[in-house]
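A single protein chain has been removed from this complex, and every other one stays in its place.
Entry: subunit A
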Amino acid sequence: MSLYSSCTSAASSAGSSVSSTTKTSEIDCLLAGAGYRVRSSDLRHVAQRLERLDAAMVNSPAEVSQLASDVVHYNPSDIASWVDSLLSEFNQTASLPSDLPELPELVVGPVLNQTVLAEDAWTDHDAPQHQQLNNQFPVMTAMEEDSGIRLVHVLLTCAESVQRGDLAFAGSLIEDMQSLLARVNTSCGIGKVAGYFIDALSLRIFTPQGVGFGGGVGLDAAYENEVLYHHFYEACPYLKFAHFTANQAILEAFDGHDCVHVVDFNLMHGLQWPALIQALALRPGGPPALRLTGIGPPSPDGRDSLREVGLRLSELARSVNVLFSFRGVAASRLEDVKPWMLQVRPKEAVAVNSIMQLHRLLGSEPSRNSPMEMVLGWIRNLNPKIMTVIEQEANHNQPGFLDRFTEALYYYSTMFDSLEACTLQPEKALAEIYIQREICNVVCCEGSARVERHEPLAKWRVRLGQAGFRPLHLGSNAFKQASMLLTLFSAEGYCVEEKEGCLTLGWHSRPLIAASAWEALALPDANSPATAPGIFVNPHSNPPVNSL
């Protein structure tokens, strides 16, 4: 307990003698055993004072030596008054805010763990703030930390009241939070993340339901999304990791095949494919004939962005002597895509590539003939050699709003933490807007408007296993490549982990994005009885008993 450590450090620096006192009920007996007289009711106050004294001593060593030699202190066993007198010796400015609240008891059980963990993530930020702040006011950092912690507490309280339906109270809490925000540094750390979440909550509370945010609704949003996505790609390594890992898996799966077909569920600018084209060109034995089918939203004004991307990729492929053909499929939602649009040919090896797209098919409750089931079914029928699935490693699809909110707060604060290392502007600012849109969608939207339904890898394993897919292990080449990629990103906090054949990229031991590869199990023969433990989804027969 920090109280004890503060006491012992004060003891060693003051060199006090132990005097035994045996006062009874009011005095804290544990401290009495060490020779100090403190009333139990004063404990919290003394603890705070000791921490401030500690900070003050660290910041002005000159005064400490003066204290040690010149000043006379009486009765150090009466810690409360001793600490007060020492603090006054340090001539602290009078503005020790009297309204500094007691640290609230964090009552709610599961919330406590999340908040405490989140604190750990944020103390990484407060450290540089300590150095930046003027050393004359060590008290300020304590207050900022307090404000930060309070901010989190009020955020969670607000979310809880939204879940209860008490929007009036939630609205008043928004005002409290705005004023708290004024006391923290909003350009980084907890202040910045809290700002985004407060905005998202206000949108939810004060805007009528049914309005979609950040889901990429509307045609102009598609172009904006592309630009933001590109800057997110530049500012941090998550998408690069996704692309390179998927490419490595696809490259290995295509070994030995001469006609290959890649289906990309979200083409965007097609940044993933130049590297694959180049790797195929260098393949020993020569490149295969490559077909790429890119799925993307329809573009406004007759501007055919899919075709433009396809043209550039063809140019690149031609200059490195790879036979290449491109096809664009415009669809605003993945469930609108039908397999015949992909025109898969019988002899070719197919790879399906989904980067943060599958979670958009999820609904709140599992149901029969859900979009997810349908899409996984036709993917399975394509009999792909490999399906690469990259998803956010987070649990943002929980039914309860508070759980979702808490998880999102933790997840996105870690992600913002990692983004601090980026110094490229405007990449960083636009990447933050990209992330902010995700936050808005998770927090504000419900029903079909909420498309950012992230689920952790464990759930995807179960779901894909039930849909008739078997995991393929991403080899050591993929791991090596990912590690090398991270070495090139100078920030020291990223970490790649391998978990049962899947790779995750995270920040300081919190995984944020997970990459996995799958292959379709052989479809059961129509004539023979089902031999496998019956958990396939066979779209030609009745829907399965287990709902996904």
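We adopt the following convention: contacts are C-beta pairs under 8 Å (C-beta built on N, C-alpha and C of every residue); 3 or more make two chains touch, one makes a residue touch a chain; residues count from 1.
Throughout what follows, contacts and distances are computed from a predicted model.
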One chain of this complex is not shown here; going by its UniProt record, which of these names is it: "Autophagy-related protein 13", "Translation initiation factor eIF2B subunit alpha", "F-box domain-containing protein" or "glutathione transferase"?
-> "F-box domain-containing protein"
Residue among A:L290, A:V309, A:L376 or A:L457 touching the omitted chain = A:V309
Write down which of A:A275, A:L382, A:A449 or A:L521 is the residue touching the left-out chain.
-> A:A275
Among A:F169, A:W378 or A:F489, single out the residue that touches the unshown chain.
-> A:F489
Footprint of the hidden chain on subunit A, which residues?
-> 230-231, 233-234, 240, 244, 247, 269-271, 274-275, 277-279, 281-282, 284, 286, 308-309, 312-313, 315-316, 319-321, 421, 423-424, 427, 477, 480-481, 484-485, 487-492
